[in-house]
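With one protein chain withheld, the remaining protein chains of the complex are depicted in position.
Chains here go by letter, A, B, C, D, E, F and G, matching the order in which they are written, and residues are numbered from 1 within each.
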């Protein structure tokens, strides 16, 4: 979107740009969406921590001019849980890829959701492992080609939204880098939500997913994303078609006791005073 | 159930009895159910592997007179996945507790379900860590007392059935050690099902869960289980009540391409011959 | 290899989980502390702790306790049959087993064992659960490891108020039952072991 | 410390990811193998491989290659501006940079650099993608590291049939472009470096 | 059951409880863990002690997340700790490396059990002493403290926290299932009132790593933390890890010459005139002390070097000892681990005999004394021959 | 891009590809892994090579499950392998211990990168050599093989599989990102046709562990496998781990006296008349070989001991060497790891100098030669003084 | 393991305390009580419709009046420890 009138540079660590990502990668658009949300919400950068895992998306914390924690593969949510519990009035945003959050980090994802701890998770879903060069992941669509599924992926695909909801996330949304206006809106909603909030963002990987599956360049992949998500109701997990349609939007937005609040209540109950700095 | 006419001793490793479990623990009833299912299905013990993790339930493989693999904490399903893929005509049954399968092993649980690999999972849910002496777990009901939640558990509770279904399990059932006749029936169905089959079995832990929550002895806990599950529709995850009702029965039983079959097809497609011994 | 007189007693308490062995160990250790003695106590823990025979091990000593674990016990209190079967081999060469009377018939007499009717005495007091305190009393009388006063104080500190009277009574009974065995059982072997 | 004549050439190919640097490295290595030479080739890998300047390093040698990594290159082929900026410091003291002609204006002339219009030549052939093969040709002419025949055979083995004709033509063009520079650039320094 | 005071002011405390009490005394206000025998009591005690103090107790989904949460909490300004045993300690290795490279103060307790794998969960072991130093990939500075009594458990824990903050690094407290479960009378000060940690003020341009003080998120200007090699400003260096190598080397140097560490490295018992030195640590040091007495009763001048800090290894102390005694005996409840750095340190100046046992059973004073006597006899035999 | 043959029958093969080809040659029919730099190509190659052979390729959800699946598959009768790098290797430590205690044949490749933590993913390192030995809790037998060329990658992999089956243990192949990514011309035999592993026939009463042959599930009578200490029939022993301790000791003895291992332990280069020996391994051995040449060109009689098997450590070879040379130089891409067992082995018979670098940059021949020359000079200075 | 077989209707021994397995037979059917596995959990006692089970002084299960036993299998069904084995009249399958 035009950045007219909004100085998002304030929320960018411009001295480390350009980003590490390949030409045409949509991750930069998500960073832009995040900086835009920060900008609109006028957050204090010293009171925000962006926590990333390992993988392309995990590099996000380097690019936003807030506190940044680049952790280990799959564990970002566990780090973030400790951090948030230690200082509950910090705003903690977790950026994780589909591999980071749902393959190696799947367990922390479901448990953070179960606890309903006040974290905002931006789940960058490009359907492939980018940083290591294009291997199959848990969200790689059935039948897709990757460097470890050259004859087509035979594994079934996770639906992030389904998993997040079953595990107990209280805000769940999905959007795409095609729908770029939506990204900051969803992030703002998620950050404003007191509880575990997941925004899945489909993002294009032209270098690996696109080229291995002959989807054209980054521009072509945006159109593909649009078609992929074009108003069709969300499918259950069992889809075994290549590139099945996925609905975008907000799937859940419920208020349920948040975990740091529950912990605070517990402490009060036994005479403790939690949450001061 | 009366073992009249059915020699389940053939499927029990009687030389290592009595089991390690506490007096009144329901795990023995599940072993009995498993041996009964084996007996009714007249399985060849050398063609069956029972794989357990760590925790009370993880000891199950020692007590059934089939191949037994007692693995590491949380990883039973990953071991079983390798084993099944290596020799797909083996029957592989995984026994795991709520902590083993859903806390430390949660990730392997959702990924094995996603793949729909032909494993039968008996998920012993006693709502607490027994082997280590009564700590909180991911299925500990909200508000319950454990040795790490003496003031009442403030964490939300996983619903195994919801998680299993969202992750892609194709047979999902729940029963209890009160409904002891059902246990072998569900196990038989699950073993007959070609795909990832989960049977959650609520089982009493009188030593820790029962005594910490003043639920009486093992007999009292059976009645409590009956009341807990008495025909009430399954609840979504968000329940924050102590001891909320849980429906029992079969929640899903669908045929979807099984993973060793999908892998066999892949091999054929590229000229390979998979699955012979 | 030389041996060194350590002025210490190694004690093992064993019985069924329901017999309050763990609490017994704690009370005995506490009594030793009150007496100003050194003590190292370790109770069964971890997997399988709850199956079979529960046990609590103590070393009570006038001096520093270097090696803190009981491999061979000077005094072995056995309240149940499985405990007897499992631990009788851990009695030291000069040790004394103090066992539940009802086991005498099966296990037979020996100069290394003294039988005391803990169960019967406890049931007389109202609950089998008092066996542990009766056992402690007998053990204290036979071993002289701790003073009766300290044991009473330890009981006061560790048992719930509602059952304090019965438990103190149990201690007395145990003490008496043990003391009765002293002429037969106590020679030079333990008379000054700890005090 | 003594130096040992190793009869080996250290080569670095660098350019944008889209310029076929990796394939270039493979073809050059293959040519060396066809020539019966020893070769060690290593291409950029891992995180951030795709950003900025792509590179492929080769050591081509008559004898065994002990230390297999290029820290300082005898020949540095730079097809893009970022590659020039990033790697010019890795040219050895006696090394020769072979750079894209269009960089001459910004970077300036030096006895250590020879500029060749790879881009223009490639576009003339139809695609900028041929820059890599043209570069290989020039490099081979200037370094004498591998024979032209082997390079041709390596191209035949490694490029797709549809573009083989163009790639072989690119090789010829590069060879000519490089050869033209030989009188100016090649003194005693590299004439017999590898062969 | 809570320990009750008695007239001697001595409380009967279990080793694992003493660790938890030491943590509280050191200001620990964050614990994340996962149940595991024989360390579980530390988790349970912390679950009781922290909420009334407003501190955080988290039971995580596994050990991977427990250590991750501990590091996250440290960066949230907490004084944080986890406790586990071998299998969990193995799972923590990757993130322990993260704590090292990010110079994060925290304490990790490994209450050892018999290994490998599930092994002997409730039996005695010293099988993780090399893992505590080398369990992570790559090199990292390590400070590993041990304990051989309940009182030690308390004091070593306090010391571990102090050192973790002083040198901004993860510190490992290595005990074992026996020490963790023994109850002994100890006289401990009452728990201090809850306090929040304070941190120095820094500017946006101040370095964050290397020699810089530790300042968590939200307590100063924006900070970048990464597990990649990085510069002192926190930004990654991916082409060459010089700054990180230097930071690691500096931390190692700092701990090796810290007087507080040097003073605590080892206790000497009857070594002044000793012909034979037993070098031992943890639970085995207790047997070894009695073994030294037994040997002296038999006319052999034996002494004990009781290692209190295992890593960094006290090379100098060992070298000095090697010049004074005729033989060193190293009893360990493993197949011979600390004997390796010990042999490297003494460099052949003295004969070193290893006594090992890894079946879950303790080495008794007699075991050690008899072994030592036998080795000495065989040395003499060789000398006579 | 698949390597193509040329007229010399030499193929240009990358180290990681050679590992995969070696695995196939050794009969590997099961691979489970997870992407990680710089080991990913092994995973990718196996994903291409196994399905057409009817073998199993699994990309698992993480490294924890990858090693678990590999062990499970071994018990399913597969010849199985995984490959990873430091962070993944750290995650595998717990289950590597399981493979050891259950005497499961399998191969684990660690293609090292700079550590600790995420560290320097694509830079050179030898930071995991001690972890490969001591990374798991408890003691386990370890056989760690390394490689310093593409050809080595192939042959060491074949050897690793052979040894893993012979001694029924997990064998670790330790390479690094540079060796893994170098392409060199090699002449390799064609892949053999797929074959299923065969196993001996045993009775229900036959022992399953200890000296017994490995017989997987479904290939014989019912078998019990556990990560608890166990007897030779597989049933757990929880009160005392004597059988397991004995099994571990026996395996260690067996590998230490296996002639195939002894013959492969180390390569000697110009050591016969050497005054100074460089002891190196992996990528650094290549620099060291050239360094030895450089030193000889400068009149210093230098030689190289190139360690091919790191663990068990070749104590005897080092002791012998120590008697012959005046100094040993140990260059390593870490802060000094293999120098520890080396020093323990030589026991002060010779001066040992450690040259270390852990910033991701290789030690060049000049670095090593200059360091060696400098150390020798300072020795001479001391001698003259 | 000591074992005792009792044919119902015969004189029943007064004390079976030290027997680890007791087998009752009637008309070819049998109830075997493997007391060695018993953990004293009381589940069978509460399940028995005839109220003829109790713990002995070693806390192992025993039948007080075998004559009242209806061979219903409730004890076997509830026991988690494989103590009770009922065999039908025709013997084991």
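Going forward, a contact is a pair of C-beta atoms (placed from the backbone, for glycine too) under 8 Å apart; a residue touches a chain by one contact, two chains touch by 3 or more.
The shown structure was predicted, so the numbers you read here are calculated from the model rather than taken from an experiment.
J.: I'd like to know which visible chains would be in contact with the absent chain if the whole complex were considered.
T.: A, D
J.: Decide which residue listed in D:12, D:55 or D:119 touches the omitted chain of the complex.
T.: D:119
J.: Applying the definition given at the start, please give the residues of chain D touching the unseen chain.
T.: So the residues of chain D touching the missing chain come out as 16, 18, 51, 80-81, 102, 106, 119.
J.: I need the residue numbers on chain A that touch the omitted chain, in ascending order.
T.: 1-7, 9, 12, 14, 17-19, 21-29, 31-32, 177, 180, 206, 217-219, 222
Just so it is clear, only the chains that are shown with their structure count from here on.
J.: Can you give the shortest number of steps from chain A to chain G, where adjacent chains in the path must touch?
T.: Shortest path length, in steps: 2.
J.: Sort out for me whether B-G or A-F is joined by the greater number of C-beta contact pairs.
T.: Counting C-beta pairs in contact, B-G comes out ahead.
J.: Specify, for the interface formed by the sequence copies chain E and chain F, whether it is same or different in terms of residue numbers shared by both sides, with half as the dividing line.
T.: Over half of the interface numbering overlaps between copies: same.
J.: Please name the chain that ends up farthest from chain F once chain centres are defined by their CA atoms averaged.
T.: Taking each chain's C-alpha mean as its centre, the farthest from chain F is G.
J.: When the centre of a chain is set as the mean of its C-alpha atoms, what distance in Å lies between chain B and chain D?
T.: 61
J.: Distance-wise, how many Å sit between the C-alpha centres of chain A and chain E, to the nearest whole number?
T.: Centres of chain A and chain E (C-alpha means) sit 38 Å apart.
J.: Considering chain E alone, which of its residues make contact with at least two other chains?
T.: 37, 51, 61-62, 64, 87, 94-95, 98, 117-118, 121-122, 226-228, 238 - these are the residues of chain E that touch more than one other chain.
J.: When you check chain C against every other chain, which residues touch at least two of them?
T.: Only 45-49, 51 qualify.
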